[in-house]
Structure formats: C-alpha cells, structure tokens
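Apart from one protein chain that is not included, each protein chain of the complex appears where it belongs.
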Amino acid sequence: MTRPGKRCLRPSLSVLEVALFSWLLVLAACGPESTDSHRAGGSDSAAFEAIGTGEPRRGGHLRVGYALEPTSLDAVLGRSGGDAYYWHQIYDQLVDADPDLFPRPSTSLAQSWEISTEPDAITFYLREGVTFHDGTKFNADAVKFNVERILEPKTMATPRAAMTVIESVDVLDEFTVRFNLSRPWGAGLNMLADRGGVMNSPAAVRALGKDYGWNPSGTGPFKIDKVITGTLVHLVRNENYWGTDESGNPLPYVDEVTIRVIRDQTVLSSALRTGEIDIAYLPYKDVSAFQRDDRFQIETMPGGAIALLMAFNLAAPPLDDINLRLAVAHAVDPEILNKAIFFDQVIVADAGMWPIGAWVYDNSLPRPYYDPDKAREYLVAGGRPDGFEFTAVTYNSPIFVPAAEVVRAMLKKVGITMKIDVLSNAAATERFFFGGDYPMYLTGWSRYPEPDWLASLAYKSDGYYNAGNLERPEIDRLVEKGASLYDIEARKEVYNEINRTVLSEAWFTPLLYAVNYAAAPRKVRNLDRLMGWDGKMDLREIWLDP
Amino acid sequence: MPQYVLRRLLQALPVLLIATFLVFALMLAIPGDPVRALIGPGEALDEEQIQILREENHLDEPVLVQYALWLGKALKGDLGRSTQNQRPVAAELRTRALTTFQFGLAAWILAVLIGVPAGIVSAVYRGKPVDYIATVVSIGGVAIPNFWLGIMAILLFGVTLGWLPTQGYVNIFEDPVQGLRHMILPAFALGITSCALIMRQSRSAMLEVLAQDYMRTARAKGLRERTVVWVHALRNALLPVITVLGLQTGRIFAGAIVIETLFGIPGTGQFMVQAIFARDFKVVQGAVLLMALAVLTANLLTDIVYAWLDPRIKYDG
Partner (left out) sequence: MASVPERAASTPVPESRLRRHPALRVLPKLASIPQAIFGIIVIGAIVLAAVFAPWIVPTDPEEMDFDNLLSGFSSQHLLGSDQMGRDTLARLIVGARIALMVSLGAVGLGALIGVPLGLIAVYFRGFVDDLIMRVMDAVVVFPSLLIAVGLAAALGGSLKTVIIAIGIANVPWMARIVRSQGLSIRELDYVAAAEAGGLSSQRIIFRHILPNTLAPVIVQATLSMGYAVLTEAALSFIGVGIQPPTPTWGNMLQQAFPMLDQQPLLSIVPGFAIFLLVLAFNFIGDALRDVLDPRLRGVIH
C-alpha cells in the first residue's frame, strides 16, 4: 500500500485552520483509504499512469496556488495549519511518518531510535552528512537546541504544550541524542513528525532572532529565495538535499517553486484553467467542471478534514441538557448540507472527530444520525416538547454562514429556534472556547494526525479547546492512558472508549468529512505523490513535462 | 505662507493624538480577552506562555499607560510586530502602502484623464447629447456602489470575456505589462466616484468661466474657440480637480478597504481588515497612524496648492 520512497508528511498541529479559509480545503489525510482512492480515481489516474512512466525530468518552475499566506516560515512559531504548505518544502522532521501514520526512518532525520521505559526515554540515532541551508551541520547539538527552544516558554512555540513531557535532552555523541521523559510517551513519535520535530539551524536562529521567521534555514528540499508579503513565496532547489527517489535520483526534481496566495476560489480555478498556476486544490463548486475537462488530472483524498461540525459547550444552557443537545444533533440532515453548501462533493460523517484515513477511525461506534422523530423524542425527554431557543455562533466564511442558515432552517422544522451570531474567526473561536458565551459553535476542524492531540486539547477537562471544562475524571484518565501507551491496538481501544462518550453525549457532532481535490494540467507528473498524510502539499517528488 | 503652514501643522497634532487614542481604546474595548486574540485561532499555547504574552504586551496596564508605551515606541519608528505574521509592522506597512499608493494613483489618474476632458466637453457642448451622456455618467458614478461595479467588471472582463486578471497584484516596476493589466479593473472601480465628481465639478467650473466677461472679450478679439477654452479656462477648471485630489486620499483608503478585499490586493486596506478581524492591535494602530498622517498631509497640500492657484483665498483660515 505504501509505495517505496513515497513521501507523506504528517499533519500539522493546527486546530481550526479549516476555520481560517475553509472554502478551500486546507488539509487532508493520506491514510490507507486515500491510497486506495488513488487507484480508484478512475480514468484520470489511469491515463496519467499510461503516459507517466518515463524517467523523471529535472528542472522547471512549479507554480502553486493556495488560499492562505504563511503566518511564519518558522514551523515552530507558525499559528496556522496552512503554514504546512510552506514549511513542508523547507524542513525535515526528526521522525517522519508513512501514510498509515507509522514512523518511517527512511525519510526521517533520525535513522533509528530506541524506546526505554525504566526510566522513560527515547534515544535517537541521527542521519549523518545532513546540512542546513546555511551550510551548518545537522547533529545532536542541533536537536537539543531545537527541543529546548520549543520548551522555553518565551519562544512562544506552538508545539510546546504537546512536548512538555520531555524533561531534558542529553547529547550522547555527535549523532546520538536522548530525550528523558517524565512518563511513557506513546504519542511522542507522531508528535515529532509534526511542527515539534522540525529542525532549524541553530546558527541561523541565534543570528537572526525575531527575523528568523521569514529567513528560515532548514534541511528540506527547497530553500527560501523571496517572500512578497501577501502575494507569494518563492523557493529554489536545495542542491545539497540528502533525500532521493526510489531509483536513487536526488530530490527535488524542479528547480524552483512559487506558491502564490490566491484567496478567491473562483480566481483560483480560473488561474488553473488559464495556466497561471500548475497545481491547486479545487473549490467544491468547480470540482465537477474540472472532472469533465480532459486537460486536467485530479487526485482525491477523502477525510482530509472535518468540513462541518457542531461543537457544544456542555456547561452553557440550554444545551447543558444532554437531551436537548441530542435533539439538535438528530434534527440536522447532513445530506442536505452536502447538496446546498458543498455541491455534493464531501462525505457524510459516520464516526467521530477522527475521520476516514486515520488508524483511530472507527465507524462502528454509535453516534447521532439524522432522525427528526428521534429529535422530537429527545425534546420531550428534555422537558421542552414545543421546542426551545438558543444562539449558535459561527464565523464569517462563505461556507459556515450559509451552512448555519441551513441548520437553522432544519431545526425550525422540529420547533427549535436557533439564532446565529456571526463573528470573525478569531472572535468566534475565542468567545466559544474561552468566553463560554455560546452553547454551540458551527465550524470546521482540522484532521488530527495523533489522536492525543485532540484528546488532550478538546476532551480533557482542562483542555484548551474544551468549551465547558466540565470535570470528567474518567475521561481525563483515559486521555492520559491513551497518550502513554506505545501499542497502537491498545491505544485504539482507549480512543474508541473516549469516542463513545463524546459522540453519544454530543460533545462534538461531526456532520461532514471533507475531501481534497488536487487538480493539475497533465504536464504535472507524480501528482499522486503530492498530498502528504495531512493532505497538505509536498512538492519534492513533483516533476514537469516540458 | 510659512506661518499658515506652521499653524496648520500645529492643528494637525492634536487631531493625530486623538485619532490614534480613539482607535487604541476601541480595539481594547472589543469583547474578549485580548491575549487570546494575540494567539490567533489556529493554535494552542499553554497558560505559562499566555502569561508571558500578557506581560510582554502590557495587557494588565491601564489603557492610557498602554497607549503611552505604544506612542513612545511609535515616535522612534517602532510600531511593534504583527501578531498575524510576526513581522515588524512598520516594514509591512511600508510595502503595503506602496501597493495601495500605486492603485490610488492609478485610480486618480484614470479619474482625471476621463473626468476633466469629459467635464470640459460637456460644458462646451452644453445641452447637446454629449452633455447628457456625461451628466448621466457623473450622477450614476456617485450612486453606484464601487465594489458592485468591481463585481460587474470581474463578471464582464474576467469571468465572461477573460480579458483581464481579476485578482492579485504584480509590481508595476518589475513587470509593467502584467502590473498594468492587474491594475485596470481595481483602479476603475476605485476611481469611478472621483471621476464622477471631477466631471461634475470641472463642468460647472468651466460653465462659470465661459460666462465670464474676459472670455467674451477673448472671443471678441477673434481668438479661436479652442484656444479660448484650453488656455484661459483650463487653469480655473483645475481648482475643483485639486480639491477632489485632496479628498481622494481619504477615499483611496476607504475604497481600498473593500476594493482590495474584492480584488485580493495586498495593500493597506486589506491588511487592516484582516487585522481588525484578527484583532491584530499593532497593525490596526500603525495603519491608522499612517492613514491619519496621509490624510492630514494631503489636506494640507491641497490647501496650499489651492491657495497658490487661487489668489482670492487668504491664509487666515
């Protein structure tokens, strides 16, 4: 299932980046299903394979369109999941992962590692002969520097919360380094495949200080050349890149890459049609038009994010009553939302907040489905047979505002009146999760590579994204247990256990899972290697026909 | 004259202070914890980091103290860093202001190039069909929402005909052809209101001038009509154009808010809207300072040029 040499990077630690510019899908996953979907991709892929058997060609200028500009090119400081479209090209991680989210040493900066439990520690044996873009050497000291930089609170590194389990870092020799842990860290290798495991040049960080964020120096396939703020990022090939393809050819293939910021979805599609750009993720409204157009190939990736969900605050009346929450959850028909808002291009959710493509995904668990009769029963059970009124919050986006209006219309049919407050993204997130001002938030959600990330932040009672912060000691214990186990099957058991509560008590009710549609003209080759585990672009194996 | 300029400058100072303070207070008055706004919606920081952020930004201090701290740094040219992209606000604003300035200038040139001749022609041919057409355009131009005009232009030239790019910005100095192509639609949408106003004003100024005695004298002396119009009347017709130019500075910033958002142009307007949404205080503050400075300067320049062109104005305003 995993092709040799296929690069598949891990999702970033971003929470609501779907929330940022969600009409463009910014994330996706490439789990097992997505690999299948490549094969099932129909005539497009088949035709592509037929002509795509030649030797990869080096050279050329690849132009990519994407909706978000980076918040920083320093992966550790970035605050949007969209940053990964940029930093994937510039950096490598200490531990990389394959499409099934198992660690993959062949593409990692650590060639191997040992996990010990008495005391808890992980020892990494590093790849030799790797240099940063500024010419300095990658070694154990660099790893220590990077981890300590994240752990230092003044750095304001976003992965810090996930990494505080690391108590100290010991340099054992030039290419061996040991992380001393405060407890077992089953989630650790996956966390290191993301922002937290990205390696920056210590010399460049020290020399540039706050300006490092826009003059990054990683070990990755491309080097930064020029940034025009709000417009584009221009990258050039790292001639000294250590990575190779399966035949041993050095990567990357193209000489230069321009990532253009194109916010408007209509314009993104038309730029692709007119040849101004070579690769973009399609807006849903244009998918069927591109599928009919022979000039283009399309790669799909289902479950790249949660396109639409209802998040509830368990402490905010009237939805602090579980029956009323379930009434709402059963009154909303995702099929209609898919049709009216997503042009029938996404998937009705059948599991929890870990969508298709993750090992933790399991659609056998009970969860609320559309059933207006049941909704009315729950209204009776909640003592409000004639319905009730509440105010939901969402934010200003061409997806969520209309979606909220459709949800409102559906709730009206069972007698529930939902008022809608529309705020900016920042304000909506803040006032729902921290202000506790609303009982419900209609939004999207990124995919989580490592289940502990969501569990610790959204399910644990003191979690950053737990709106009600209700004390649920049994859930807290499960979350801690899940994070510490090293065995995947055992972890899955724990997360299913958590999901049973989250879904049946309607903490979060996912409605639709997103699908990524990456489109490119036929001269772009290896498009099936584009979307990493996180569904974000990785350009190192893309090459261009003249 | 120097005294007049000096007095106007002194008057501008309190205006600047009041304006920036009002905005400062307004941003802090937005409901919610400002420190959360500094983090943004995409990521998580822990409590320890949040506390450091709060202290670094002096968020526990009274508003006036925070304002004074900001002002002190601003005077030294340090406007802080954007919370959205962690870049220095001053540098970021400089780049974006240049972009906005290019579009504003293009819009203004377009407005003048169309507005002045159209106004003059319609005055000279008063009551003729040309006059009626020009009048309709000038009345419509003021009433049409400029962003709607932009949408219609995108629909016609971008979506339907595919002649012009509808999004983004290309530096005109690096690639003049693409730069111009990207500039046409937004400059048109941005300039239409000014164009209509210039047309109206130059028409009425021209009518007034044509009715003056010296014009009749000039004609009686046998000067050709065209010479009369261009030489004698033009100078007088310029006055309202200058006025509109002064007002245009404010309008560029206002129009830029919507037009830049519509056309995806990375200028000050778009940046400011993003910053307001993201509650990126320092960017909003910096942009407001820049805008206030620009508008005040433009007003002052307008008054000076006006006074210079029209000797009837005295400097005692």
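A few remarks follow.
Per-chain residue numbering starts at 1, and chain names A and B are given in the order in which the chains are listed.
The definition used in the following text is that a contact is a pair of C-beta atoms (placed from the backbone, for glycine too) under 8 Å apart; a residue touches a chain by one contact, two chains touch by 3 or more.
Since the model is a prediction, treat every value here as computed from it, not as a measurement.
Of the candidate positions B:Val35, B:Ile154 or B:Val170, contact with the unshown chain belongs to B:Ile154.
Within the set B:Leu53, B:Leu197 or B:Val283, the residue that contacts the chain not displayed is B:Leu197. Contact with the chain that does not appear here is found for just one residue of A:Lys154, A:Lys339 or A:Arg477, A:Lys339.
Think of the hidden chain as still there; on subunit B it touches residues 11, 14-16, 18-19, 22-23, 26-27, 29-31, 139-140, 142-145, 147-148, 151-152, 154-155, 159, 193, 197, 200-201, 203-204, 207-208, 243-244, 247, 250-251, 253-255, 257-258, 261-262, 272-273, 276-277, 284, 288, 291-292, 295-296. Although one chain is not shown, part of subunit A still touches it, namely residues 23, 264-266, 283, 285, 336, 339-341, 396, 398, 401-402, 404-406, 408-409, 420-424.
Definition applied: only the chains that are shown with their structure count from here on.
On subunit B, the positions that touch subunit A within their shared complex are 30-33, 36-37, 39-46, 48-49, 52-53, 81, 84-87, 92, 95-96, 158-159, 162, 165-169, 171, 264, 266, 270-271, 276-279. Against subunit B, the residues of subunit A that register as touching in their complex are 13-17, 19-20, 69-72, 77-81, 153-154, 156, 158, 160-161, 164, 210, 213-214, 228-231, 260-264, 266-267, 270-271, 274, 276, 396, 424-431, 434-435, 457, 464-465.
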